[in-house]
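Every protein chain but one is kept in place in this view of the complex.
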Amino acid sequence: MPHRMLRQLHDGDSVEDVYLAASKALRTNRQGGRYLQVELRDRSGSLIGRLWNATEEHFQAFREGECVFVRGRAQLFQGNMQLILTEIHAANADQYDPRDFLPQSEQEVSVLWNRLRELLQVSNPHLRALLNLFLQDETLMQGFVQAPAGVRVHHAYLGGLLEHVVTMLEAAERLFGGDRPLYPGVDRDLVLAGIFLHDLGKVRELTYASHFGYSDEGQLVGHLVLGVELLDEKARQAETLLGEPIPQELLLRLKHIIVSHHGDPASGSPCLPMTPEAMAVHLLDHLDSRLHMILRELREDRFPERAWTEYHPHLERRLFKGQPEASPSATPHRDGRT
Amino acid sequence: MPHRMLRQLHDGDSVEDVYLAASKALRTNRQGGRYLQVELRDRSGSLIGRLWNATEEHFQAFREGECVFVRGRAQLFQGNMQLILTEIHAANADQYDPRDFLPQSEQEVSVLWNRLRELLQVSNPHLRALLNLFLQDETLMQGFVQAPAGVRVHHAYLGGLLEHVVTMLEAAERLFGGDRPLYPGVDRDLVLAGIFLHDLGKVRELTYASHFGYSDEGQLVGHLVLGVELLDEKARQAETLLGEPIPQELLLRLKHIIVSHHGDPASGSPCLPMTPEAMAVHLLDHLDSRLHMILRELREDRFPERAWTEYHPHLERRLFKGQPEASPSATPHRDGRT
Amino acid sequence: MPHRMLRQLHDGDSVEDVYLAASKALRTNRQGGRYLQVELRDRSGSLIGRLWNATEEHFQAFREGECVFVRGRAQLFQGNMQLILTEIHAANADQYDPRDFLPQSEQEVSVLWNRLRELLQVSNPHLRALLNLFLQDETLMQGFVQAPAGVRVHHAYLGGLLEHVVTMLEAAERLFGGDRPLYPGVDRDLVLAGIFLHDLGKVRELTYASHFGYSDEGQLVGHLVLGVELLDEKARQAETLLGEPIPQELLLRLKHIIVSHHGDPASGSPCLPMTPEAMAVHLLDHLDSRLHMILRELREDRFPERAWTEYHPHLERRLFKGQPEASPSATPHRDGRT
Amino acid sequence: MPHRMLRQLHDGDSVEDVYLAASKALRTNRQGGRYLQVELRDRSGSLIGRLWNATEEHFQAFREGECVFVRGRAQLFQGNMQLILTEIHAANADQYDPRDFLPQSEQEVSVLWNRLRELLQVSNPHLRALLNLFLQDETLMQGFVQAPAGVRVHHAYLGGLLEHVVTMLEAAERLFGGDRPLYPGVDRDLVLAGIFLHDLGKVRELTYASHFGYSDEGQLVGHLVLGVELLDEKARQAETLLGEPIPQELLLRLKHIIVSHHGDPASGSPCLPMTPEAMAVHLLDHLDSRLHMILRELREDRFPERAWTEYHPHLERRLFKGQPEASPSATPHRDGRT
Amino acid sequence: MPHRMLRQLHDGDSVEDVYLAASKALRTNRQGGRYLQVELRDRSGSLIGRLWNATEEHFQAFREGECVFVRGRAQLFQGNMQLILTEIHAANADQYDPRDFLPQSEQEVSVLWNRLRELLQVSNPHLRALLNLFLQDETLMQGFVQAPAGVRVHHAYLGGLLEHVVTMLEAAERLFGGDRPLYPGVDRDLVLAGIFLHDLGKVRELTYASHFGYSDEGQLVGHLVLGVELLDEKARQAETLLGEPIPQELLLRLKHIIVSHHGDPASGSPCLPMTPEAMAVHLLDHLDSRLHMILRELREDRFPERAWTEYHPHLERRLFKGQPEASPSATPHRDGRT
Partner (left out) sequence: MPHRMLRQLHDGDSVEDVYLAASKALRTNRQGGRYLQVELRDRSGSLIGRLWNATEEHFQAFREGECVFVRGRAQLFQGNMQLILTEIHAANADQYDPRDFLPQSEQEVSVLWNRLRELLQVSNPHLRALLNLFLQDETLMQGFVQAPAGVRVHHAYLGGLLEHVVTMLEAAERLFGGDRPLYPGVDRDLVLAGIFLHDLGKVRELTYASHFGYSDEGQLVGHLVLGVELLDEKARQAETLLGEPIPQELLLRLKHIIVSHHGDPASGSPCLPMTPEAMAVHLLDHLDSRLHMILRELREDRFPERAWTEYHPHLERRLFKGQPEASPSATPHRDGRT
């Protein structure tokens, strides 16, 4: 039975489904009654569930952070939907698909993947060999197409890493590729390969099977070093395959792009970008992540009647949407100036 | 008689021409002899000139920073060209063209100007009216096509501002324009107009008639405020012309792009970019200025036999050019790893 | 009927009045009872109001942030005053005066205004003409005498901007004016005019009709640029009126004071103060805002029995009031040192 | 009757004891019932106490922050222990020992004190005289063996300052003392005396009789200046005693160690360490405080089943404990790499 | 014979006098000739002296930094005055007055001292007793009226500390004293006493007998701690004299002013100002030092024909003097705007 998204529930709907129990509490009142209050989540949003006349057994039947099977009924309360439960307990792993609980890219993974393969055409034979080895590594690519680009900041959803890389490739092709490249001194092949590699370590840095987080090695060494290790591994395979090593300097230029792509030490890169291509990848990464955050914030804004979005903690600002057309702004200074 | 560039002088050439005297000194030796030493410059470079048996009158015949007429002969000395002078004094204004002493864009101004007019096509009628008023302001545009984009840092040559703006327009058109814009939420017309306006205040901030520097108002209020003042002036003209004011919010969005384009207060912008278009202009400005500096540094590098450029004080780094092919690098670790 | 301030209510008082509903919640208990809990505010303070046996209709009868008409009775509970409500719904605009809900200067606006006019006597005829044009602009001055000097930090009440400017003028007159100026190289007239202008853009930057906040242009361009635009407008009027322009350099010096008065880029000024007068205005602004915050914090302190104030988030410190006389401090080290 | 620690209570235990009332609230429900909820603390931890059918008198019978006598019974509720109270009121000062409510060093004070005296053997006679005067000042030493090393950050418990100093002395002896000092240019005697003195001002800076906080002089001048004042006092006594002053330069070197031990102005030291001994004390202080925080955080970790500790606000990081052995980590990338 | 200042020498003057030899060099030429080149200084300025046909003995006859007796003749050379020497050797201490080589306040020390005593009238008896003890300490006051306020930054001349303190006292009296104090919550007596004390430690921190520098204790503990030590000493004397101690809190408030007057840790104050008086002293100190630097830079400017001063390394800016009236500025944008 397919999962019913929380956002699609209507007042009065019966529910028999699995959700993530983000938190739980056993509450009491003076007349002997206790009730269990749970925050339920899936990737569409979250609701409060309540089970009246709850016992300690109900409370102990599942842990926070676990997926739970619930039975109950949706009810509108104080303008919000809630779930009145009659049953709740830990779910079995075969009762649900973990991805129902994680946000996903709005774009089709297969479309993005095909676009990536189209864009990632390079003429340098050593780069081509290297890229092919990556693209043929199924386990790695399975991670690559699923991984988010981050836990919270930008592209924080399944497929986010792929989407981020494809947009950057597209921008790079437009600026540095084609017949009339805008900056002829920048090596287009190296930029494209560098874009593909720059965040690849995130496949191992992040965890995204059941929730978004960091792996141990993600926290202890970080995706820059992990990316270099992945590249070293493929370079060794390429040497075996081609019968000759990838040229040292080419490999060094790729590693440099990975290691320097955050732009400076304070942002987490041990080296400053010191080649045109490293600078190009850093700048495109910055451009795509900033624009993506801003456009997403505007698209997902929940208060169309306001001229400004909520404060965005990572961008550290609110964004201007403009005064709604219907309501001609009447802030005092405007009156005053007529 | 056209100016003969310093870089084109050969050993033994006779010289009768005007150069900029960057510095002067009257030097002496124990045998009663004194000689005058002058640093001569034009936009191709600089040389040392020496006049033997000089007198106090020679020394007083011109000031530092002035253009001087010189007569003499080119001579190779210690691997460098120098000028042995027989005559030197201040030149008259009609003896030279000030632009011979200022570096210039490698691109034709007329080509850049035409490309600007092609790219600056917008469909929003108010923006179009505003842009036309700017493009028809001949005095302003005369400054715009001559001004450098900066005194030292990037595009520091005549025509540099125009070149910087045209490249940014080109990049914007490729990323935000056409049938398949990469970030559909970004208003292409507003970005293009914003790019045109963002540095326009530099026409008044900088001086570039005889040398590059800052005007009084350039230092005391800066090109951001000057740009807003220029826009206010044109908006008033547009209102008269169109019979209706430019919509407040449109004007505000343009001013915001100007005021926020340095990205944050520490970089000189009183406001953070808070619209997608302001962020886009800021990011493209950053991208073009950084890539321009890097590519120019590599192109003008004077030591092809070295793998690294000199230290670049503004980029605060050296750039990697790669080991010259003829000299297979033999750094110790490479030997050690074979 | 005049508004009855929340701080003046006593246990048992009947209430029929309008207050600002800062927040609302419909709470429930297991016996079927629900109650509505509201935070009510006016400029004297805030109280919790409760309406027992509330319905969804009560909850929907007003929005958060709106002014509401309430009927009920004051009641002391757990050491705090609360309001037990019998009626609550949105108020009509003609039922209240918005200023009852905004804090106000403790000083009379008319007194401050007269003092401003006394202090703002300058002998430079161009400055006098400019200042007169500002003082005669009734719409602008209406804003000027009402505006706060900030939303939160200092002088954050109606009339605060005027009070801040008058105190700075007074300090400037004492230090730079009179027969025995302390720093003879500082132009007293320019400082006084600069003080008047430095924050004038706040009249348009801030909103203060019903609550304190920022206007769109306040956020998008900021009060520095707005101040320059106001000055440009008056300078154009002055030129028409006088038949000659305000001298360029005088105007530039005034703009420079406005643009540089925050002291440095990181604090929001694109330029550093580069004239004695710009530095003087910046320093007096800093001096008045800091002392004002400190003295207000001490005056409004609510715990006379403690030696220290609460932590002040903007000053980022607590302030020392001194040990209350009655309680001879007995911290261990003092005992130990006798 | 000795105090019964909160952490030692079991379900059903009767309680008649004194605890610190950290906070109190009188809560209500619709059926006329009110209950008092109190957070009780001692140095072993904290519990929630509830007194059903409470009155305003119960609520007024004690203040927050005061020690209270309570009678009641321990009860397990929702996995946590709580106290159901039948009586609660302010306790008399003779009913309890304040130290039951402050955390304490796990090491015996007398053991630490003896170790300090063993380690603090110096051969320089002036240093020995000075140190003896300190060690014989009973009032001061009473504070020294009780004081914490800080209010929150490290060694924040009774005896913490002594423990911190003894560990630093031990490290100094191993690195700079003995027959084979690791850095022969560092004066071991001066380092040991400097370690003893560096934080001695904390005895007066902090308060630790009933709770941890700062004294007035602690906040207004700080422990660096207080330490210099203590040293000045003893130097005067030594001069009287010895009939000759402590050599100026020796005294200056000691004061310098005190004043510079935070390492730089931004960390609170007006001077940078400019002698080997001042640098050594600064570095050992840093080393001991960091390692102490880290090891304590790991030792007190409450979730052995997790690989990482909670976020530590002062260290600004989480710490890696390692994957628990029983649960072979199955993060996706590891599966993927087999 | 009084010292003849270097700035007063004319072409052809004979010279027999003592100057400071800032640097020396023995230079050579191919014809066997050597000459000695010396930079000579006094408080009016510096000149280059040259002794032709010099020997190693001439070179060894004095050290750099020493005062030397010279005989010779002034000569104009290349627009600058130089001294052609016939004799040069180290001077005896009785041949010169060290103060001829140190810059001095333009104001009379006796006038400043009298003004200080007039301004330093306080009504608080304990403060009065303390201040009198300071004013009666002749050795200390002898240093106080001579000391500069700094080595390089502001008031860097003999009498500079006194001048700085008197100007601050004057400003404080105008703002906080009299019948109509501008900030009634600030204790005028405490501010005046705090101003007198805030930099008093500089009397011991700096050396100014023969040149400006730092004493050992100046570098190792700094003038904040030295100031507290001076205050402790006087407080002990006052206790003996008055038969009762200065009240602890009053003393603490004074120490706090001294310790916090740099404003924050990064500027060298271990504590933030936490009383109105500490904040007032800090702000007046900042105001006077900044205005003093700016006005002095403008007054001593050597290029009246330029609109801007030279770059000021401590202020980190150039200052705007204004376009000279005779030369109507003709920067391009002005032409363009007519």
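Here are a few things to note about the model shown:
Order of writing sets the chain letters: A, B, C, D and E. Residues in each chain are counted from 1.
By definition in this document, contacts are C-beta pairs under 8 Å (C-beta built on N, C-alpha and C of every residue); 3 or more make two chains touch, one makes a residue touch a chain.
Bear in mind that the values here come from a model prediction, so they are computed numbers and not experimental data.
Taking the full assembly into account, the omitted chain touches A, B, D, E. Considering D:Met5, D:Leu133, D:Ala209 or D:Leu319, the position touching the chain not shown turns out to be D:Leu319 (whole complex). Screening D:Ala25, D:Val111 or D:Leu295 for touch with the missing chain picks out D:Leu295. Note that of D:Val70, D:Ala171 or D:Leu224, the residue touching the chain absent from this view is D:Ala171.
Screening E:Leu220, E:Ala238 or E:Ala307 for touch with the missing chain picks out E:Leu220. Looking at subunit A, the residues touching the absent chain are 216-217, 219-222, 224-225, 228-229, 232, 249, 252-253, 255-256, 259-260, 265-271, 274-275. Across the interface with the omitted chain, subunit D contributes residues 167, 170-171, 174-175, 182-183, 185-186, 248-249, 253, 256, 272, 274-276, 279-280, 283-284, 286-287, 290-291, 294-295, 298-299, 316-320, 322-323, 334.
Within subunit B, the residues in touch with the undisplayed chain are 29, 31, 33, 35, 52, 78-79, 307-308, 318, 320, 323, 329, 331-333, 335-337.
We take it that only the chains that are shown with their structure count from here on.
Among the remaining chains, those touching subunit B as well as subunit E are C. With angles rounded to a multiple of 5, the C-alpha fit of subunit A against subunit E returns 180 degrees of rotation. Across A-B and C-D, the chain pair carrying more C-beta contacts is A-B.
Computed from the mean C-alpha positions, the centre of subunit B lies at a distance of 45 Å from the centre of subunit C.
Looking at subunit B, one finds that residues 216-217, 219-220, 249, 253, 256, 274 touch two or more other chains.
Contact topology of the protein chains: irregular, matching none of line, ring, star or complete. Annotation, chain-chain contacts: A-B, A-C, A-D, B-C, B-E, C-D, C-E, D-E (touch as defined at the top).
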